[in-house]
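Below is one structure; the comments refer to it alone.
Here the complex is missing a single protein chain, while all its other protein chains stay put.
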Amino acid sequence: MSPISAPAPLAAKEAASVFQSVRAQTETLVAPLSEADMMLQSMEDASPAKWHLAHTTWFFEEFILKPRDPDYRTIDDRFAFLFNSYYVQAGPRHARDKRGLVSRPGTSEVMDYRHHVEAGLHSILDANRDDANDIAALVELGCHHEMQHQELLITDLLHALSYNPLLPAYRDPQPMPVTQEISLTFTSHDGGLREIGHGGTGFAYDCENPRHQTYIAPFQLADRPVTNRDWIAFMEDGGYLNPTLWLMDGWATTQREEWTSPLYWWSEDDVWWSFTLRGPQPVNLDAPVVHVSYYEADAFARWAGARLPTEAEWEVAASLKPIEGNFLESTALRPLPNGGLWGDVWEWTQSPFTPYPGFTPPDGAIGEYNGKFMINQMVLRGGSCATPLAQMRPTYRTFSYPHQRWQMLGLRLAKDDTRG
Amino acid sequence: MSPISAPAPLAAKEAASVFQSVRAQTETLVAPLSEADMMLQSMEDASPAKWHLAHTTWFFEEFILKPRDPDYRTIDDRFAFLFNSYYVQAGPRHARDKRGLVSRPGTSEVMDYRHHVEAGLHSILDANRDDANDIAALVELGCHHEMQHQELLITDLLHALSYNPLLPAYRDPQPMPVTQEISLTFTSHDGGLREIGHGGTGFAYDCENPRHQTYIAPFQLADRPVTNRDWIAFMEDGGYLNPTLWLMDGWATTQREEWTSPLYWWSEDDVWWSFTLRGPQPVNLDAPVVHVSYYEADAFARWAGARLPTEAEWEVAASLKPIEGNFLESTALRPLPNGGLWGDVWEWTQSPFTPYPGFTPPDGAIGEYNGKFMINQMVLRGGSCATPLAQMRPTYRTFSYPHQRWQMLGLRLAKDDTRG
Amino acid sequence: MSPISAPAPLAAKEAASVFQSVRAQTETLVAPLSEADMMLQSMEDASPAKWHLAHTTWFFEEFILKPRDPDYRTIDDRFAFLFNSYYVQAGPRHARDKRGLVSRPGTSEVMDYRHHVEAGLHSILDANRDDANDIAALVELGCHHEMQHQELLITDLLHALSYNPLLPAYRDPQPMPVTQEISLTFTSHDGGLREIGHGGTGFAYDCENPRHQTYIAPFQLADRPVTNRDWIAFMEDGGYLNPTLWLMDGWATTQREEWTSPLYWWSEDDVWWSFTLRGPQPVNLDAPVVHVSYYEADAFARWAGARLPTEAEWEVAASLKPIEGNFLESTALRPLPNGGLWGDVWEWTQSPFTPYPGFTPPDGAIGEYNGKFMINQMVLRGGSCATPLAQMRPTYRTFSYPHQRWQMLGLRLAKDDTRG
Partner (left out) sequence: MSPISAPAPLAAKEAASVFQSVRAQTETLVAPLSEADMMLQSMEDASPAKWHLAHTTWFFEEFILKPRDPDYRTIDDRFAFLFNSYYVQAGPRHARDKRGLVSRPGTSEVMDYRHHVEAGLHSILDANRDDANDIAALVELGCHHEMQHQELLITDLLHALSYNPLLPAYRDPQPMPVTQEISLTFTSHDGGLREIGHGGTGFAYDCENPRHQTYIAPFQLADRPVTNRDWIAFMEDGGYLNPTLWLMDGWATTQREEWTSPLYWWSEDDVWWSFTLRGPQPVNLDAPVVHVSYYEADAFARWAGARLPTEAEWEVAASLKPIEGNFLESTALRPLPNGGLWGDVWEWTQSPFTPYPGFTPPDGAIGEYNGKFMINQMVLRGGSCATPLAQMRPTYRTFSYPHQRWQMLGLRLAKDDTRG
């Protein structure tokens, strides 16, 4: 049985192929970075690219090679201390806010570490073992783990580069497609007893389980995310100056942090600019707004006479009736053929990240993956331009603290449906 | 229509009588305090007793007398600034963490303020006005507001006195009844679609509305709160030392704050003592544990192989099947004829404080009463020895941040019911 | 031998008389205060008036009665813990920043404590003992200690009252004499080898000893302190906006604290106001500026093309050639017949508070009186309107951290004398 998800695991051969492709994608992402770029850590919440390279490797080593391959030899025993993130059952670990001070091992040693572990993984997958299914399930988990870190690597880097007064681009600027204003309409959804959560085949994290019943009242959901044009209207209407729009903790945060726009925005000669992975860019009015906190999203919704959806509403809508869209935005890492219900920005829901009824984390350190974060955080649904496509599914739950903004976070409006 | 609750309001005469009795009870509570005691503010979350006396008075003045009685004259216009708590729509207000520095007006001037407003209230209630029902509803709200502050007054005072090295008692110590260990049993509850929330007659806050359907899986609920004896077993088993029992934010908090027991506890010659309203007392082993944070309650439940109930589970159980108990504890302000499902300690639930489906706060400043707190806080149910009886009802939702401990906070265990 | 100063000690009878008069003066100072006023503590650097009443009493009890009178009985043994300030050799003590939370003992109990210790003191002074001279010297030290606390009591209270939005007055406002602008002139002083420090008869603190030689270059000293009129010119010339005028730590402080004027000042309709012991008052243009930090004083002097004097320059000038003046100011506690070289405001010098050559603190806890503060602080000379006259002498050294402003701190300009 997979420690994380019930569905039928990948066969060993498929697992090896997914593994190879995910690992290669991580290396592609860091290709434009210098050894110095690899070191950047701009806050405790973010990590250096080099650390992401190493930590995703440690995950395979710690949870597969060490416990299951008696012949496996580490490159350096001390890496377990350096590259464990938060798994207390996997032993002590380096201080999270000091990751940017680990200049040694250097990038090439970390790449050696990656390749050493990859060789070990391929060996064990090729070995035709009795526990091949378990191993394949763990490899799949490790690949999804690495995909999560691919997105973090990109958003952490963007945050760090924003502290460089030269505002360097991760990628060269390219001309962006012209976009058009899209009107906002709401789609009505019936209420009733519904099932949400993961239940079928394919990969899912523990926290997407178990599939369970929940009662939903009739509601309406917008057919596109909130755009930068919408957000500027909020700003121009004094949205950041009016405490009655805000939750109390949100108002305190916005005052203390002196927020007057989304993260990375500034105004120059009456034009709004934003710092992006392609360097400074004028804000694309019809792209989804991104880098807004829960507090801001909630205030915006109140200003708009609407509210954020619950995660159950979002999942029900996403499962039954995918909505078309056509967004392009300046930070895009990959072309988005359509906006869909997800894929442009993560969308804040009004649901705190809590266990589903009957949730039980797996035993051992893997059980720390999601369960211990189930407090003080809000669920986001969908996925962003930095999210690997293989991660997008209607049941996926990601989460952030309500004050965080450095991820690719946006919103979609909902309303109570008061017909009839 | 009442701005807060739909149920039929009190008649004016009843309102006057409730008002008189609640106001008198507040004065009874401060009777043992000196002018110096009245000034104590030991943290931003807590307020001086004198401020509670004045703020509860301001509430009636601001929301009833000023808008509805053109002949009403204030004693001092500046009191509106000094004694508004957090209602931004009621104008600017004094810094919350500086309330302990307001030596003037003194206690006697604040008592004059109370009596001045009380006279105004009685006038308007006696005036046989067209809006008598609205006024009575607001008076009822103000009385419940004052009852909430009665509990805060007591818990804030206990917190402040705990900083005095002489550990003075609010009330003289009295002999406490001998108690007996009570075994712990769980009662099973069926799952299904249920209604929760306030819907009948009688007073309720806005956040208890609307009554709505929710789906509950079968569950079990303990028939008594966790006791000090239980808690000591957790401590002795290393509960405060084992990170795998804790939520990540909880572990960080317990390490930073160096928690090794509930608030106000210390050990002396192998006996656990606690600072109470009656001064230092040996911990009563069979009283409900009190002054524990959500983080601690959650860790305890995990250690015990159980979990905290959701607020829906709690309310369903409390509505249908009141459970008997027989607790007495050293901090008791009033004798508790039985422990009931509530009344000894507030009980943490695993439910974040979020709006019920369809929740709409009333217009104006009164709408700030509960709605703007709906983030980062967890719901507690029941009531404590410091809670006025008139406030206890199955639908009542109070809330605290998960790190807070100075209120009378405890817990009751729940479990999934996995019977066929 | 006196533990503090070499000069001939008071006779026992004189000591009793000084004692009685100093103790009475403290009670006079607190006469206008309510029990609530007595509790105020607005920052860690400041203490409640009630604490000053008790601590000055503890000093006599701890250093005279307890070690020398075997028959002396304390009122409450725990007061030693509550009212010790910083004497580690006198045992453990209460947290300095929590003094405002000690509502009990109340004021009347503290007054009982005062009178109990006073009775003990008179007994021991009347007893015709062999160690009468030593006791008289300690009483004299305790009286000077209490006079220092009289000034602190007043300035701490002013600071606390400034946090009350009602801006209450310690004393009733009274009409202030009209003053006139006084021109600023400098007096030249020869250089050479000089003696400074206390050496004669009469009381002095340990840190004023030993009298010693020091070499001084020729210098000029202003014959009046800097006035509010001077200070406003500095402000209007952008003094608070120009980093080149400031020490680096000073500029960082002024930016962080957002200083744009002396403490307690604000501008209303183009008039500068200040909060004083007589409540809000328009700034008296020709009174000495007060409540400025070392950083501000130093920046002002640089702006004025001058510098602050060293403490040796100040003492040499004060000893040989008292300068006349005629200041009156709005915070005055006592009429000042002339401004003199001291008596209006404490005057910042450019001298860090360091030991004089050959300085040796007395043995025991009394040795902690001044010595352990000899780091990070700057010397002030003179005295303020809140300083008892009996404390003013040319050798007196007081000290503050360069960022502090709540004492009665001002400045007088000096210059190098480059003649011939």
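Brief remarks follow.
So that you can tell them apart, the chains are marked A, B and C in the order they are listed, and the count of residues begins at 1 in each.
Just so it is clear, contacts are C-beta pairs under 8 Å (C-beta built on N, C-alpha and C of every residue); 3 or more make two chains touch, one makes a residue touch a chain.
Being a predicted model, the structure only gives us computed values, none of them experimental.
Just so you know, the chain we are not showing touches A, C across the whole complex.
Contact with the undisplayed chain is limited, among A:A15, A:L29, A:V102 or A:A365, to A:V102.
Among C:G120, C:P288 or C:P402, only C:P402 touches the chain that is left out of the view. Although one chain is not drawn, its touching partners on chain A can still be listed: residues 34-40, 42, 50, 78, 81-82, 94, 98, 100-107, 160-161, 163-166, 168.
Seen across the whole complex, the unshown chain contacts chain C at 86, 88-89, 193, 212-215, 217, 243-244, 246-250, 294-295, 298, 350-352, 354-355, 357-358, 368, 372-376, 402, 416.
We take it that only the chains that are shown with their structure count from here on.
These two copies of the sequence, chain A and chain C, are related by a rotation of 180 degrees on CA atoms, to the nearest 5.
Touching of two or more other chains is recorded for no residue of chain C.
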